[in-house]
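Removed: one protein chain of the complex. Kept in place: all other protein chains.
Moving on, here comes chain A:
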Amino acid sequence: MSSRDAILAAVRARQPAARALPEVPLFDAEYAGDLVPRFAMALEKMGGRWLDADASVPLATQIRLLYPSAQRFCSAVAGMDGFASPGADAAALANVDVGIVQAAFGVAETGSLFLSEHEYGNNALGYLAQHLLVLLHPTQLVGNLHQAYQRPEWRSARYAALVTGPSATADIEGVLIRGAQGVRSLTVLALANP
């Protein structure tokens, strides 16, 4: 018998008497109003930064101003003047200073951003870059994680992450350090309403 069949047979012979699967409510009553302040606060608690874009200035210009010492920008968002796009080679992104992506949606409860291979172009962009700038339409916010898991974007994503602030560690004496193995900072630039 293969290990597969042996494991399944053992599990079936030993699993306890059937228990019912509960329905999970959305617990969304408290997320009825404007979600933007709540998202921004949650994001900042997790070490991210919230900024409102200025509709009168080109986005690329605003982004360059946010990172005055950055040399290499790489944008997975189309139509950004003068920024390279990520290619298929992950390791080639190791020298990127600022990665630019646009999140499909955000989660107000936690300040999380939905990013999949469709938003990253190359997934490594979100982790090898030194800093990550995330564009977000403030209309694309859900209240809590239960609602987030109802979104359709999950279905077409091979890889999808809820990204909440920059990478962090507190493994040495509990001292919080932003910028562990992934990006050192994460900034959300909220797009003006179209």
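Points worth noting:
Basically, a residue touches a chain if its C-beta (ideal position, glycine included) is under 8 Å from a C-beta of that chain, and two chains touch if they have at least 3 such contacts; residues count from 1.
Please note the rule applied: contacts and distances are computed from a predicted model.
From the set "Phenylalanine racemase", "Carboxypeptidase regulatory-like domain-containing protein", "Iron(III) transport system ATP-binding protein" or "Lactate utilization protein B", the protein name that UniProt assigns to the chain left out of the figure is "Lactate utilization protein B". Of the candidate positions A:42, A:63 or A:189, contact with the unshown chain belongs to A:42. The hidden chain makes contact, of the residues A:32, A:78 or A:91, with A:91.
Contact between chain A and the unshown chain involves residues 2-4, 6-8, 10-22, 24-25, 27, 30, 42, 45-47, 88, 90-91, 94, 109-112, 117, 123-124, 126-128, 144-146, 148-150, 154, 157-175, 177, 179-183.
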